[in-house]
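All protein chains of the complex are present and in place, except for one that has been dropped.
Right, chain A next:
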Amino acid sequence: MKIFNIFPETIFSIGPVQITDTVITTWFVMVAIITICYLATRKLSIKPSFFQEILEAIFEAIEKTIKDIIPLNPWLVLPVLGTLWILIGFSNLAGLIPGLKTPTADLNTTLAFALISFSMTHVIGITTQGLKGYLLHYKEPTWILLPFHLIAEVTRTVALAVRLFGNMLSGDMIAIILLGIVGLLVPIPFSLLHIIIGLIQAYIFGVLTLVFIAGGMRTKS
(Lines give C-alpha, C1' and ligand atoms only; values in the text may rest on other atoms or scores of the structure.)
Protein backbone atom coordinates (compact mmCIF):
# COMPACT_ATOMS: atom_id res chain seq x y z
CA MET A 1 0.00 0.00 0.00
CA LYS A 2 1.25 3.43 -0.84
CA ILE A 3 1.04 5.70 2.17
CA PHE A 4 1.87 8.99 0.55
CA ASN A 5 -0.40 9.64 -2.39
CA ILE A 6 1.10 12.74 -3.92
CA PHE A 7 -0.15 11.81 -7.35
CA PRO A 8 -3.83 11.15 -8.05
CA GLU A 9 -4.91 7.63 -8.90
CA THR A 10 -6.82 6.95 -12.08
CA ILE A 11 -10.11 5.21 -11.31
CA PHE A 12 -11.36 4.83 -14.90
CA SER A 13 -10.93 6.66 -18.17
CA ILE A 14 -13.29 7.88 -20.88
CA GLY A 15 -11.27 7.79 -24.10
CA PRO A 16 -8.11 9.84 -23.52
CA VAL A 17 -9.61 11.60 -20.45
CA GLN A 18 -8.55 10.00 -17.19
CA ILE A 19 -11.00 10.28 -14.31
CA THR A 20 -8.95 10.38 -11.10
CA ASP A 21 -10.09 10.08 -7.49
CA THR A 22 -9.61 13.85 -7.14
CA VAL A 23 -12.23 14.49 -9.80
CA ILE A 24 -14.69 12.12 -8.17
CA THR A 25 -14.23 13.81 -4.79
CA THR A 26 -14.76 17.20 -6.44
CA TRP A 27 -18.04 15.92 -7.94
CA PHE A 28 -19.06 14.77 -4.48
CA VAL A 29 -18.26 18.24 -3.06
CA MET A 30 -20.27 19.89 -5.86
CA VAL A 31 -23.28 17.67 -5.20
CA ALA A 32 -23.01 18.46 -1.47
CA ILE A 33 -22.93 22.23 -2.09
CA ILE A 34 -25.85 22.12 -4.53
CA THR A 35 -27.92 19.98 -2.16
CA ILE A 36 -27.25 22.26 0.82
CA CYS A 37 -28.10 25.38 -1.19
CA TYR A 38 -31.25 23.80 -2.63
CA LEU A 39 -32.52 22.68 0.76
CA ALA A 40 -31.69 26.01 2.38
CA THR A 41 -33.27 28.21 -0.30
CA ARG A 42 -36.44 26.19 -0.86
CA LYS A 43 -38.57 28.19 1.56
CA LEU A 44 -37.21 31.73 1.60
CA SER A 45 -38.97 34.13 3.93
CA ILE A 46 -38.54 37.56 5.49
CA LYS A 47 -38.14 35.90 8.87
CA PRO A 48 -35.17 33.70 7.98
CA SER A 49 -34.88 30.16 9.13
CA PHE A 50 -31.64 28.87 10.64
CA PHE A 51 -30.04 27.73 7.36
CA GLN A 52 -31.17 30.80 5.48
CA GLU A 53 -29.57 32.96 8.14
CA ILE A 54 -26.24 31.13 7.77
CA LEU A 55 -26.32 31.53 3.98
CA GLU A 56 -27.12 35.25 4.29
CA ALA A 57 -24.26 35.73 6.76
CA ILE A 58 -21.80 34.02 4.39
CA PHE A 59 -23.05 36.09 1.46
CA GLU A 60 -22.83 39.38 3.34
CA ALA A 61 -19.30 38.56 4.53
CA ILE A 62 -18.24 37.92 0.91
CA GLU A 63 -19.84 41.16 -0.29
CA LYS A 64 -18.24 43.22 2.49
CA THR A 65 -14.77 41.78 1.86
CA ILE A 66 -15.00 42.58 -1.86
CA LYS A 67 -16.27 46.12 -1.18
CA ASP A 68 -13.40 46.76 1.24
CA ILE A 69 -10.68 45.84 -1.25
CA ILE A 70 -11.78 47.02 -4.70
CA PRO A 71 -13.62 50.30 -5.34
CA LEU A 72 -16.13 48.84 -7.81
CA ASN A 73 -19.60 47.47 -8.10
CA PRO A 74 -19.05 44.19 -6.20
CA TRP A 75 -21.35 42.34 -8.61
CA LEU A 76 -18.61 42.47 -11.26
CA VAL A 77 -16.53 39.94 -9.35
CA LEU A 78 -18.89 38.52 -6.74
CA PRO A 79 -20.41 35.59 -8.69
CA VAL A 80 -17.09 34.05 -9.75
CA LEU A 81 -15.18 34.94 -6.63
CA GLY A 82 -17.92 33.78 -4.27
CA THR A 83 -18.10 30.47 -6.11
CA LEU A 84 -14.32 30.06 -5.88
CA TRP A 85 -14.38 30.86 -2.17
CA ILE A 86 -17.16 28.44 -1.32
CA LEU A 87 -15.85 25.64 -3.55
CA ILE A 88 -12.28 25.91 -2.22
CA GLY A 89 -13.53 26.10 1.36
CA PHE A 90 -15.66 22.97 0.98
CA SER A 91 -12.90 21.14 -0.93
CA ASN A 92 -10.37 21.90 1.80
CA LEU A 93 -12.69 20.44 4.42
CA ALA A 94 -13.68 17.40 2.32
CA GLY A 95 -10.54 15.51 3.33
CA LEU A 96 -11.75 15.34 6.92
CA ILE A 97 -14.43 12.84 5.90
CA PRO A 98 -12.87 9.35 6.13
CA GLY A 99 -12.26 7.74 2.75
CA LEU A 100 -12.17 10.97 0.79
CA LYS A 101 -9.00 12.58 -0.49
CA THR A 102 -8.71 16.36 -0.26
CA PRO A 103 -9.26 17.57 -3.86
CA THR A 104 -7.03 20.59 -3.30
CA ALA A 105 -4.11 18.36 -2.26
CA ASP A 106 -3.65 17.74 -5.98
CA LEU A 107 -1.68 20.23 -8.06
CA ASN A 108 -4.07 19.84 -11.04
CA THR A 109 -7.05 21.18 -9.08
CA THR A 110 -5.20 24.13 -7.59
CA LEU A 111 -3.64 25.02 -10.96
CA ALA A 112 -7.13 25.08 -12.46
CA PHE A 113 -8.30 27.44 -9.71
CA ALA A 114 -5.23 29.63 -10.21
CA LEU A 115 -5.88 29.80 -13.97
CA ILE A 116 -9.44 30.95 -13.27
CA SER A 117 -8.05 33.67 -11.03
CA PHE A 118 -5.44 34.59 -13.69
CA SER A 119 -8.03 34.99 -16.45
CA MET A 120 -10.37 36.86 -14.09
CA THR A 121 -7.70 39.48 -13.41
CA HIS A 122 -7.28 40.25 -17.12
CA VAL A 123 -10.94 40.05 -18.10
CA ILE A 124 -12.05 42.40 -15.33
CA GLY A 125 -9.14 44.76 -15.96
CA ILE A 126 -10.08 45.00 -19.65
CA THR A 127 -13.83 45.33 -19.11
CA THR A 128 -13.47 48.11 -16.55
CA GLN A 129 -10.94 50.33 -18.28
CA GLY A 130 -10.66 49.16 -21.88
CA LEU A 131 -7.82 47.29 -23.54
CA LYS A 132 -5.57 50.34 -23.87
CA GLY A 133 -6.10 51.55 -20.33
CA TYR A 134 -5.43 48.07 -19.00
CA LEU A 135 -2.22 47.62 -21.00
CA LEU A 136 -1.01 51.02 -19.81
CA HIS A 137 -0.81 49.79 -16.22
CA TYR A 138 2.12 47.62 -17.25
CA LYS A 139 4.30 50.67 -17.81
CA GLU A 140 3.93 51.91 -14.26
CA PRO A 141 6.15 53.38 -12.88
CA THR A 142 8.57 53.15 -15.85
CA TRP A 143 9.00 51.07 -19.00
CA ILE A 144 12.08 49.41 -17.50
CA LEU A 145 9.94 47.38 -15.15
CA LEU A 146 7.86 45.83 -17.96
CA PRO A 147 9.69 42.44 -17.97
CA PHE A 148 9.26 42.14 -14.21
CA HIS A 149 5.52 42.75 -14.56
CA LEU A 150 5.34 39.99 -17.17
CA ILE A 151 7.34 37.55 -15.02
CA ALA A 152 5.18 38.39 -12.01
CA GLU A 153 2.05 37.49 -13.99
CA VAL A 154 3.32 33.91 -14.32
CA THR A 155 5.01 33.47 -10.95
CA ARG A 156 2.14 34.76 -8.86
CA THR A 157 -0.27 32.40 -10.59
CA VAL A 158 2.02 29.44 -9.95
CA ALA A 159 2.58 30.64 -6.38
CA LEU A 160 -1.18 30.81 -5.82
CA ALA A 161 -1.54 27.19 -6.94
CA VAL A 162 1.49 25.83 -5.07
CA ARG A 163 0.54 27.62 -1.82
CA LEU A 164 -2.90 26.00 -1.63
CA PHE A 165 -1.53 22.62 -2.75
CA GLY A 166 1.35 22.62 -0.25
CA ASN A 167 -0.78 23.67 2.69
CA MET A 168 -3.44 21.04 2.08
CA LEU A 169 -0.94 18.27 1.31
CA SER A 170 1.11 19.03 4.44
CA GLY A 171 -2.04 18.90 6.58
CA ASP A 172 -2.94 15.48 5.17
CA MET A 173 0.60 14.15 5.55
CA ILE A 174 0.88 15.29 9.17
CA ALA A 175 -2.35 13.45 9.95
CA ILE A 176 -1.12 10.26 8.24
CA ILE A 177 2.32 10.32 9.91
CA LEU A 178 0.84 10.95 13.36
CA LEU A 179 -1.65 8.14 12.78
CA GLY A 180 1.31 5.85 12.17
CA ILE A 181 3.12 6.89 15.36
CA VAL A 182 0.29 7.33 17.88
CA GLY A 183 -3.15 6.19 16.84
CA LEU A 184 -5.41 7.48 19.59
CA LEU A 185 -6.50 11.09 20.27
CA VAL A 186 -3.19 12.74 19.35
CA PRO A 187 -4.12 13.50 15.68
CA ILE A 188 -7.30 15.34 16.79
CA PRO A 189 -5.71 18.74 17.64
CA PHE A 190 -3.86 18.61 14.34
CA SER A 191 -7.14 17.96 12.54
CA LEU A 192 -8.56 21.05 14.26
CA LEU A 193 -5.56 23.03 13.03
CA HIS A 194 -6.19 21.59 9.56
CA ILE A 195 -9.77 22.94 9.60
CA ILE A 196 -8.53 26.43 10.51
CA ILE A 197 -5.77 26.32 7.89
CA GLY A 198 -8.22 25.12 5.24
CA LEU A 199 -10.62 27.99 5.84
CA ILE A 200 -7.83 30.59 6.05
CA GLN A 201 -6.26 29.33 2.82
CA ALA A 202 -9.60 29.58 1.00
CA TYR A 203 -9.97 33.16 2.31
CA ILE A 204 -6.42 34.04 1.28
CA PHE A 205 -6.87 32.62 -2.21
CA GLY A 206 -9.83 34.92 -2.81
CA VAL A 207 -8.25 37.94 -1.15
CA LEU A 208 -5.07 37.59 -3.20
CA THR A 209 -7.17 37.37 -6.39
CA LEU A 210 -8.92 40.57 -5.31
CA VAL A 211 -5.59 42.26 -4.61
CA PHE A 212 -4.33 41.28 -8.08
CA ILE A 213 -7.52 42.66 -9.66
CA ALA A 214 -7.13 45.88 -7.70
CA GLY A 215 -3.47 46.05 -8.78
CA GLY A 216 -4.54 45.84 -12.43
CA MET A 217 -6.57 49.05 -12.18
CA ARG A 218 -4.02 51.25 -10.46
CA THR A 219 -3.95 53.79 -13.30
CA LYS A 220 -7.51 54.89 -12.67
CA SER A 221 -7.35 55.75 -9.00
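As a working rule, a contact is a pair of C-beta atoms (placed from the backbone, for glycine too) under 8 Å apart; a residue touches a chain by one contact, two chains touch by 3 or more; residues count from 1.
Simple rule for what comes next: contacts and distances are computed from a predicted model.
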From "NADH-quinone oxidoreductase subunit H", "ATP synthase subunit c", "Peptide/nickel transport system permease protein" or "histidine kinase", the hidden chain's UniProt protein name: "ATP synthase subunit c"
Of A:85, A:134 or A:165, the residue in touch with the unshown chain: A:165
Sites on chain A contacted by the missing partner chain, in the whole complex: 4, 6-7, 68, 159, 162-163, 165-167, 169-170, 200-201, 203-204, 207-208, 211
